[in-house]
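Just one protein chain is left out here, and the rest sit where they should.
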Amino acid sequence: MRFKPKYRWLPTPYRSMLLLIVWLLLNQSVEAVHVFFGIILALLIPMLTLRFRDPQPLIERPLLALRYILRVFADIITANAQVAVLILGPKRRLNPAFVRVPLDLQHELPITILASTVSMTPGTVSAEIYPSAELLVPGEPLPQRWLLIHVLNMGDEAELIASIKQRYEAPLKEIFQC
Amino acid sequence: MQHWMEWAVAFFLLLGGSFVLIGSIGLSRMPDFFMRLHGPTKATTLGMGGILLGSIFFFSISGDVSVHELLITIFLLITAPISAHMLIKTALHHKLKAIEKTAGLENIHPAQQKQHDRQPKP
Partner (left out) sequence: MLDNVIMLVFAMISVALLLNLWRLLRGPSLPDRILALDTMYINSIALIILYGLLMGSPLYFEAALLIAMLGFVSTVAVCKFLLRGDIIE
C-alpha cells in the first residue's frame, strides 16, 4: 500500500479527475472556459481539503480498477433481475440468513469499497464490520476482522463466501496492492 | 423525432418505472426489516438509473445533448449503499427481531455486543 502521492501539487489524481468531470457535467459543456476553470477547481479543492482527511491508500492499478467498476455495473444489473424475481415470488420460499465473511483487507478504504459493492450486488446487504475501528487498540496487531452481511435468499453459505472473496476482494487487494 | 429513439425512451422509462415499483412492493410486503431493506437499496436504484437514462435520451433527441442526469445516477449509486449501511446499523443497535427462520442469527451477537460495551472515549 502506498500513501505518499507522486506529485505534491496533485495529491489525489482520481479525485481531481472526478471533480473535473462533475464540473463539466453540471455546466453541460466542454468549452475552453469551463474546462479551464474546472481544472483550476480540480487542483485547488483537493489541496485545500487534504489536511481535513486521513491519508488514504492510492490506487496502484487504474486499469484493473476500471475493470472492477465495469464488472460491478454488470453485476448490479443481473442482481436486480434476481432480486426482482425473489421479491415478487412467494415469501415462504425465501431463506434469509446472516453470514459473516472473514476479511483479508486491513485498511478502511478498501473495506468500505468492498462493503458498498456487497450492498449493491446479488441479494446481500453488508451490515457491520467487527471488531469496529474504535475498539482497535493502536499499537497492537490487528485482530481478524469480519464483515457481517444479510442475505435475502441463501443457497450454499461456503459458496457465497468464496464467491465474494474471489470475485470482489481479490481484485481490490490487487488494486491497492495490500 | 426518429421513431426508434422514441421506442428507446419508452423502453427505458418502463423498465425504470417497473423496477421502482418492484422496490416499493418489496418494501411493503416483506416480513421483517432486514428483508425489506433489499428492495429499496437495489431495485429502486436501478429503476432510477432507467428513468434517468430515458430522460437523457429524450432531451438528447429533442434538442442539445443532455448528460447531466448522469450526475443524479452516479450520486444515487454512491449513496445507496451508505444509507443502507446506516439503516441496518441502526436496526442492529435497536435489536430489531429478524423472522424466526433466519439462519445464522448467532453471527449478529458479537457485532451487537461490541457496540454496547463501547469504551468511553478518553
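Order as written gives the chain letters A and B; numbering starts at 1 within each chain.
In this text, a contact is a pair of C-beta atoms (placed from the backbone, for glycine too) under 8 Å apart; a residue touches a chain by one contact, two chains touch by 3 or more.
Small disclaimer: the values here were computed from a predicted structure and weren't measured.
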*Which of the displayed chains are touched by the chain that has been omitted?*
B
*asked:* Residue by residue, what part of chain B touches the chain that was omitted?
replied: 6, 9-10, 13-14, 16-18, 20-21, 23-25, 27-28, 33, 36-37, 40, 44-45, 47-48, 51-52, 54-55, 58-59, 62, 66, 68-69, 71-72, 75-76, 79, 82-83, 86-87, 89-91, 93-94, 96
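Note that in this section only the chains that are shown with their structure count from here on.
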_Please tell me the distance, in whole Å, between the geometric centres of chain A and chain B computed from their C-alpha atoms._
16
_Quick check on the complex: what are the chain A residues that touch chain B?_
22, 25-26, 28, 76-77, 79-80, 83-84, 86-88, 91, 94-100, 115-117, 119-120, 123, 125-128, 130-132, 134-135, 146, 148, 150, 152, 154, 157
_Quick check on the complex: what are the chain B residues that touch chain A?_
19, 22-23, 25-26, 29-32, 34-35, 37-39, 41-43, 45-46, 64-68, 70-71, 77-78, 80-82, 84-85, 88-89, 92, 98-99, 101-105, 107-108, 110-111, 114-115, 118-119, 121
